[in-house]
Each structure stands twice: as C-alpha cells, then as structure tokens.
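With one protein chain held back, the other chains of the complex are shown just where they sit.
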Amino acid sequence: MTAVATKDQSDSDPSVDERLVYRGPIQRLLTRPDIGTLVGAVGLFLFFWAVSDVFGIAAGTANYLDVSAGLGIMAVVVSLLMIGGEFDLSAGAMTGATAMLVVLLSKPQGEFGGAGLSLHIAVPLSLLFALGIGYFNATVVERTGLPSFIVTLGSFFTLIGAKLGFAKLFTDKVIVEGLDVAAGYEFWNAFFGATWIRNEHLFASRDLTFAVLLITGSVLTLVGLLELSFTPRRPTRPAGLGVLVVGAAAAAFGLRQLVDTDTVAANWTYGLVVGAGVLVGMAGLGAWKYQPATAVSARGGPNLGRVAMGLVAVAAGCLAAVRLDASSTKVLGFLLTVQGLRAILFVGLVAVGLGMLFGAARRGGSSFFRFVVSMIISAVLVGVAFLVKGESQAVRFRSTAFAVLLLVALVNAGTAWLRLKHLPRNQAEPVADRLGRVLSIGGLLSMFAAVAVRLLFMTQAEVDATRAVITYRISILFFLGSAVVASWILANTKFGSWTFAVGGNKLAARAVGVPAARTKRTLFMTVSGAAWLVGMLLAFRLNSVQANVGDGNEFLYIIAAVVGGNLLTGGYGSAAGGAIGALLMAMSFQGIPFSRWNSDWRFLFLGVILLLAVLANRYVRSKAEETR
Amino acid sequence: MTVPLLELRNVTKYYGNILALRDITTSVNAGEVTCVLGDNGAGKSTFIKIIAGAHQPSEGQLLIDGEEVLFDSPRDALNLGIATVYQDLAVVPLMSVWRNFFLGSEPTKSIGPFRRIDKATASRVAKEELAKMGIDIRDVEQSVGTLSGGERQSVAIARAVYFGAKVLILDEPTSALGVKQSGVVLKYIIEARKRGLGVIFITHNPNHAFPVGDRFLILNRGRSMGDYRKGEVNRDELIRLMAGGAELEALTKELESAAKKDAALAAMAEEFAEEVGQLEERAEH
Partner (left out) sequence: MKRYRLMGMVLALLLIASACTSDDTTTTAAGATTTAAGASTTVTLVQGSDLTFHMVTHSDDGVFWSVVKKGSEDAAAALGVTMVWNPSVNDPEKQVQDIEAAIAAGSNGLGVSLASPEAVAPAVQKATDAGIPVVTLNSGVNQYKGLGALTHVGQTEIVAGEGAGERFSALGATKVLCARQEQSNIGLEERCTGLANTFGGEVVSEFIGLDVNPDEQEATIAALLQADTDIDAVLGTGPNVAVRAIAAGQAAGREIIIGGFDISTDIIGAIEAGEIAFTVDQQQYVQGYLPIVLLWLFNTNLNTVGGGLPVLTGPGFVDTNNVGQVKTLVEAGTR
C-alpha cells in the first residue's frame, strides 16, 4: 500500500496528479464533519414543519432561534475546546455565575442590596472574573496533568456552591434581582438586550424580492453544480447555446405568466411551459458546453431488487398517508398520536424508498438503466408532490412542498438526461472548477438571502392577519457571529491549525514548536469569555437571576458539539458543526410543544433525534469517502 | 578536522538512583550519519531525550558547533537546529499533509485581524519539498493518518530538512516498518545526509544501521561499548557488541543448524542476506 513513487517514475506536473481518483469539490464538501448534521437539521426542520403549521413560519423560527442562540454560542466555543482536546464542565454554571455577579455588583446598596457599582464597572469586572476562571482551569490542567474533565468538574461544583452562597449572603434569597435600576443600565441594555420586533419593520415588496433572489439563486447553483460535474467540451457547440436560450426564454415566459394569471387551467398550462423550458434549457446547456458521453461500460449488474424494494417502500409510505386519519389526535398506546405516526411513516418510508432508488441509480447496470431509474425517481417525486398537496393538513407547508417537490423532480430528470448524454468529470479542470465554485457559492448565498428576507420581514397583510409579536434578540446575531468567526479561525489561521494539532497529538505538536500550553489556555479563556457573554445576555433579558441558572447546561453544549461532528477525543471537527448541532437540539426541544406531543416523552425524543443525527452524519461521510 | 555539529563528552544521566547513561562520548559531523545501536533497555531513549532537550545531563557536556550548551526545553534544541523525529509522535494523524508539514511555521498573508494561512503556497511548497526528497504524495490535502508508517516518517524528515535543521535525530524510524518500507526510509536518510545534515540514527537493528552509518555508537545497559568509524567494525562484530558476544554466537549457531534442517528457514535467511546486500550497494552510491 505504498503511494510513494520514485522520482524518475513520475514526470507529470506536480499540480495535477493524474493517478488520483478524482474527488470533485462536491465530494470534498460532503466529507466535511458538519455536512451530515446540516442534512439532519434540514430534515428535522421539514419534519416539524410538516407536522405543525406554525413551526415553519417566522413565529416558529423566532422561537427556536432564540433558544438555539444561548445554546449555540457556547456550543461553538466548546467545539473549539473539544477540537483542542479538552473539556470544560464549568461552562454552564459560569454563564449563571457571571449573570449573577453583574447583578450583585450593580444592585443598589441597602439591606438586601449589592455593591452598588455602576454597570460600566460591573460588566468589565464580571468579564475579568470569567477570564480568570478560564485561566485558572487551564493552568491547573497544565500544571497537574489531570484530565480537564476532572479539573473543570471541580470548578463546576465550586461555582454552583459559590453562586448559592453569595446569593444568600447578600440577599438572603436564592434569586438576585434589580438589574434594571442599576446605573448605566440603558447603555448596556442597548448592547446586550437589544431586540428587533418584526411587526414594526414592514417591507412591501418582500415577496417579489424573495422570489427573484430564490430563482436566481437556484439557477446559479444548478449551473454551478453542473459545471463541477461534467467534462467541458472544447470547442463549445454554438447550436447548444441556441437551444439553451430558447429553453430559458420559455421558462421565464411561463414563470411570468404563472405570476400574472391565477386560474387552474392557466396554472397548469404555464406550469408545463416552465417545466419544458427548464428541461430544454438544461439539455441545451449540455449540448453547448459538455463533452458527449463515450461508450460507457456497465458498472456491475443492474440492481433491480433495490429498485423494487424502493418502489414498495414509497408505496407503503403513501398508503400510510392516505389511510391514516390526518386530523386524529388519538393517542396510540402511549407515545404518538395517529397524526404523528402518519407523518413519521410517510416521511420515513418515502425517504427510505427514494434512498434505495437513488442508490440503484448511482451504480450498477448500463447508463441507460440508470437513466430509467432516475426517471422513475422523478415520477415518484411528482406523485408524492400531488399526494402532499392533496392530503397534508399543514396548509402553508403543502403548497410550498408541492412546488419544491415538482422542481426537484424536474431538475433530477434534466440531470439524468445530461448524465446519459455527457461525460462526467474525472479530473480537475481549473477553469470549470473556478466557475462552478463561484456560481454555486453565489447561488447558495442568494438563496440564503431569499430565505432571510422572507423570515426577517413582514408585509402589512401578514401583520393584519396575525397578532403574534415576533421578536428577534441580539443573541442571535452573536450566535451567527461566533459561528462564522470560529469557523474562519479554524480554517484559516495559525491558531486554528495549532488547535487541531494540540488536540490531535499534543506531544508531536510541541516537538515542532507549537506553543501547546498557550493554545490551550487561550481556548479555555475563550470558553469562559463566551460564558460571560451568554451570562450578560441572560441578565439583561431577565433582570433577575436565580442561583441555579445555567447549571447542567454543559452537557448540552457537549452533546451539541458531538452531534456537530466533533470527535470527543479531539483533533477533528468543526465549530460550525457545533452551531448546527445546537440548532438541531433547539428545534427538537421546541418542535415538541409546537406539534403538541406529550412533553413527558421529550427526553426520549431528544435521545432518538440525537442518535439519528449522529448516524446520519456518519452515513453521509462514509458514502462520500467511498470512492477514495 | 571540522568541528562536529553535535558532540557528547562523557555524558552521564541519573534518574534518582538509576544510572541510565554512563560516560557516553560520540559526535556527528555535517553530512554524516551516526548510528546509535543497542538492544532494548540500552539507554537509547535517554540518549535522545538529552540531545533533543527534554532532559539535561547529570554530568558531562553537550556541544553544538564546538560550544557547550544547556537546553531548558525541546524548543531550545529546535531553535539551535536540532530536529527530532520520534517513532510515533512525528505527525498529527488527523490533520492534512500540508498542515503537518508547516505546523508551527505556517506561511501567512494579509495583516492584522485578517491574517490567514497562505494555503495555496503551503500546499504547493509541501508537495514540491516532498517531491524533492523523492516522496510523491498523491494529495497533500489528505490526512496524514491515511499514509503508511514509512510515508509518515518521510514527511517528518522532509519537514525537518526544509526548515533548516542542522542535526536530524531519528528515533527508531524503521522499527515498526516492513522490509521494503524500511529501505525507503533509509533512502531518505541518505538524501538528508547528501543535503549536508548531520543525522543521528537510533535503532536496534544493525542490518539497517550498517549500510548507512558513518559512525557507530553501541550502547549496552547504559554504557558505551565503543564508538567506531565505518570500516573499523563489521556487521557481525556490531551485533556481538550490542548483545554481549557469547550468547548471540550460540544463538547464531543454533539458527544455522536449524536452517540446515529446514529448507524454508534457509530460503528466508538467504533472502534476508540478499536484501542487506542490496541496501549495502545502494548505500555505497
């Protein structure tokens, strides 16, 4: 298994190694530790949206984003620390400790009062306290060589005892109140307690902006992905360009008419026009830019069994959807309502069936067989779309799901055609790679912006229709910011490299001059600093802090980090994964009351969801690494 | 007579009341390989720790370029150009090849808070430097853990060479490797020697040491059994000095008689001799 060749054997350009089995950017993306979690989070979102009407709209988003922010800021830094090979079990208690400290320091003096300091002093003081504890943790771990698990467990107990003790000492109660009467409150509240009430910010052309951004984004992403998947043809064939233009024009025209007209017949007609336009456009793109397929040899036998099983699974799922009563909240046995069971059976069986069909389409049989299977997949998607439209009880969900499923079926059919007719990539092509990457990333950003616009702004009509007051807190911005900054640091800076090194093999890292002790100390102080931030956000939100706030949350942070793909033993993982893990957990916590499931079973649901998330993570990674 | 890059004079090390090394004297010159041989328990790991800066000698002197030095930490040794490649602590398995290559000395671009690693340069240089050493890694993005043991050692050696090490200390690099892979590592040792480094090659396998060494230090139970230049000693004598003579002769005789009875064993013995012959040949180029 030696991959090493002697110098005289290889005379190729070192930048393009043709003995490599080509792993395109898409596949490289799929091997990231956090992609599986992302897939799991999206799946969970769709699931809860299907089961509950409110979950998928802004009111629901504001709800679980709020919960995920506090969890997520800590999950991100705990992920960093975990990659560096250490644990901090005092992180949760620290959030409550800094919150309580700032209240105690700034409470007006009196019989049950505090120190009476201005918040301008109290807030930085509490930060110093937090950083001090982080420094202490790091130093003890370094000097004694004890596992950080044990050392920070000690800090954890110290903190919870101190919190209770000091609360009783000062106020004779287990809760400290009165932050809102402290000096300097308005200034700091603008920073930590800022909220954005959506109902007060209206955007009249929101829907138009959303549609434009979404369509542009999807088109760009599609073209980008195709660029990354097919071998470019040199020279390009102008006839193909003509077909592409015709198809695109037809699609645009059909879309325009869909927007303008509203009768059922017109919708159908123009819908078909759009569909045809997209297919023709894709075929044209292929004919213009991509190398035609050479005679392809069959990769193993056609997997008919899998196709059959897949179809059976899908049929079973649809049967469950049709036969089980959608509105029944009758509790089956002890766990689920009929409604919930129906949703689970439908989504689960259809997903499994599609997965099997997809597997059969990827390998085995001639290229024509695979093309046929892909077309079957498209047909199935169309069928499921109509079923969802007809049977789903979540009104807002079903129209969106219908459109999306049809679109996916369309794109899948087009891609299947292209795969039949054109040559897939087997090596790196710098120009096409760059174009594809730029288009895909631009497209994804555009789609993200579309969703953000949709969720962030309301129209007058919506405000009139709902009385709910949708509030976004500044903690969400901090959450997003911390995830982005932490990911950037890990990927692009020396410190990030050192974090991986120190977690992967501390002695080897030290031997090449990485300052291991200093790196770990910085990581510990980052965790306690983030705990200070979360503590401040909490204090300014509630104005009174109970002694046991935050205790026990450290395990949730670690779970979020692990779900996000971080290795418990260190040296590998992703901070963004920790953020997605926190989002996933928050969605699970909040999805349960939204779906009106029995809350007594909430931890069971959480456990199952977490296990599935971790399994999904590993499955996606193993599939992506298969062709290595 | 050139000043040796690294010299030990009468170095002794106690751990409590255990005498790990007693009165060791040896040296390594630029462009030469000094082999430190000894069976298990001979004191080789203590020897490494002293020259790598992890421990200080209890008695005796350590000289770099003729000047006496005292190391406080491995970092001091590193700063003076002494690079150590440990057997299984050479690289971080979960990180990519280029990150491992540049660990601790990453090239950066841009300034201030936006300072980031110049990944393009790092990948390119890593691939080029490895190629110059004769190592053709398929993809420098892949994690080092997917490389074989010999390849990992090679990455560590190439790294040391690139970052201007003057003395390269290799701690039993071939002990866990198969015959072919060991040959590959020996090749890189020769390559490093060609570049003008002084190499200290620690091993308990005289068949690996003999082809590449210019100087041989034999350790037995913490004591030096001799410090020979090449040509002053042959392979069998080396083995005898390492193990303590009589026992091994008896063992050799037993094996030879067994070989006479067992054809397969004899064939193996022959193959073994052939490999060594090839190594000796290559070493002579």
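Residue numbering begins at 1 within each chain, and the chains themselves are lettered A and B in the order written.
Everything that follows uses one rule, which is that a residue touches a chain if its C-beta (ideal position, glycine included) is under 8 Å from a C-beta of that chain, and two chains touch if they have at least 3 such contacts.
Just so it is clear, the model here is predicted, and its values are computed rather than measured.
*Asks:* Check the whole complex and report which displayed chains the hidden chain contacts.
*Replies:* A
*Asks:* I'm checking contacts with the chain that's been left out. Which of A:V39, A:I175, A:L445 or A:L480 qualifies?
*Replies:* A:I175
*Asks:* Could you tell which one of A:S79, A:T499, A:T526 or A:Q546 touches the chain left off the display?
*Replies:* Within the whole complex, the residue contacting the unshown chain is A:Q546.
*Asks:* From the listed residues A:V469, A:L507, A:L568 or A:V608, report the one that touches the chain absent from this view.
*Replies:* Considering all chains, including the one not shown, the answer is A:V469.
*Asks:* Considering the whole complex, which of A:D34, A:D66, A:D88 or A:E227 touches the chain not shown?
*Replies:* Spelled out, the listed residue whose C-beta touches the missing chain is A:D66.
*Asks:* Residue-wise, where is chain A in contact with the chain that is not depicted?
*Replies:* Touch set of chain A with respect to the missing chain: 52, 54, 59-60, 62-64, 66-67, 70, 168, 172-175, 177, 466-471, 538, 541-542, 544, 546, 548-553, 589-590, 593-596, 599-600, 602.
As a convention for this text, only the chains that are shown with their structure count from here on.
*Asks:* Mind checking the centre-to-centre distance between chain A and chain B? Centres are C-alpha means, answer in whole Å.
*Replies:* The mean C-alpha positions of chain A and chain B differ by 47 Å.
*Asks:* If we count contacts the way the header does, which residues on chain B are in touch with chain A in the complex?
*Replies:* Within the complex, chain B touches chain A at residues 52, 74-75, 78, 84, 86, 89-95, 99, 102-106, 108, 115-117, 119, 124, 127-128, 131, 134-139, 141, 147-148, 150-151, 154, 159, 180-181, 184.
*Asks:* Where on chain A does chain B make contact in their complex?
*Replies:* It comes out as residues 1-7, 9-10, 14-15, 17, 19-20, 28, 488, 492-494, 497-498, 500-501, 504-505, 507-514, 567, 571-572.
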